[in-house]
Each structure stands twice: as C-alpha cells, then as structure tokens.
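Note that this complex is displayed minus one protein chain, with the remaining chains in position.
Here is chain A:
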Amino acid sequence: MAYDKFSVIKSPAVPLPVENVDTDQIIPARFLKAVERKGFGENLFRDWRYNKDGSPKSDFPLNNAKYSGKILVAGKNFGSGSSREHAAWAIYDYGFRVVVSSFFADIFKNNAINNGLLPVVVTPEFLERIFETIEKNPEAEFKTNLKEQTLTNLTTGETEEFEINAYKKHCLKNGLDDIDYLVRMKDEITAFEEANS
C-alpha cells in the first residue's frame, strides 16, 4: 500500500508503560469486520481507552491531553499474540509513525514496517529514561532519523542507534513495499517453480 515516505520525525511522544501489550488490546477482534483499511484508529486500544458506555477513560494516556505526537513509547514485548495487521493499521491511522519499545513481537514488527510504521528497538535503560523524560515534561521531543538509524532524546541529548535492514530502510524511505518488488520478480519465481517441480 502507499504510505508517506519516511525521513526524520521530530515530535513529542505518548507513553504506554505497559509490558506484553498484545494485539487483542491494540485492536479487539470485534473491530476486525471491515473490508477496507480505514478508520481503525478510532478503535485503537478500544477497551483500555473507553468505558462501556463509550466515555473515555481519563487515566489512559491517549485520553490525556498533555500527551501528543507521532511517537508511541511502550513497554517490552509489544505487539504479541494475533497476527492481525489491523493492529499496525490502527496505530498508523491514529497518527503514529514510530513505535518505540525494548522488544517487539516478530509478526507485529513485520506488519508495522510493511505499513510505514517504524518499530524502533532501544535498550531497556534508554526506554526507562524516555519514560522518565516524558513524565517530567510531556512536551519533551524525540527525534527519529531513519537515514542515520538513530533515536535521540532531545532533552537529555542521548542517542541510540537502531537496527533495520538495508532493504526495508530503502522501502520506508521511498514509500515502496514488498509487493512492488515481488511482482517484478515473477519470471524468477516461475523459473524457481519449474526447477523444483
């Protein structure tokens, strides 16, 4: 799918200091009935975000006006459980472009990158300090630089490098996806089939 090209993102961050956030929490199954990829942001973290009567839960970070920005910061093992790509769509649709954690579940990480959402893995210590920084100053900004593969805590000045393979980096920077790549490879795939039949 087409998504915005990714370069440098400088923004405050929304903290979600919870570990093992599974994709059932990110987007509960009952919201997976759409046949288009639209509007999932509304139901992002639905059951943590809203009371049963639809009123917002005031203690949930997304409902707290002091937090904003394009960066979501979460506890370790983010995105475990169901393979639903709707989880990545919901986070992107809500307006996030980067998710920071000390550990991501595999399928979520793949799904995120495939949709222009950058998962940034940092050390547990760095993550801890990001949370501290936001707690002290919710407007504190962070800078993600895809080209340099760095995340900077602009308050403390600390920077950490993150990993991303060269191919995916190229895709994100240019707003390309794997399908474009694979479709161009059809002859090679056909040759592979013939050689292995």
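Observations on the structure shown:
Here is the rule we go by: a contact is a pair of C-beta atoms (placed from the backbone, for glycine too) under 8 Å apart; a residue touches a chain by one contact, two chains touch by 3 or more; residues count from 1.
Methods note: contacts and distances are computed from a predicted model.
For the chain that does not appear here, its UniProt entry gives the protein name "3-isopropylmalate dehydratase large subunit", which is one of "3-isopropylmalate dehydratase large subunit", "tRNA N6-adenosine threonylcarbamoyltransferase", "cytochrome-c oxidase" or "Integration host factor subunit alpha".
Take chain A: the residues that touch the chain left off the picture are 1, 18-20, 22, 24-25, 28-30, 32-37, 47, 52, 75-77, 80-86, 88, 103, 105-107, 110-111, 114-115, 165-168, 177-179, 181-183, 185-186, 188-189, 192-193, 196.
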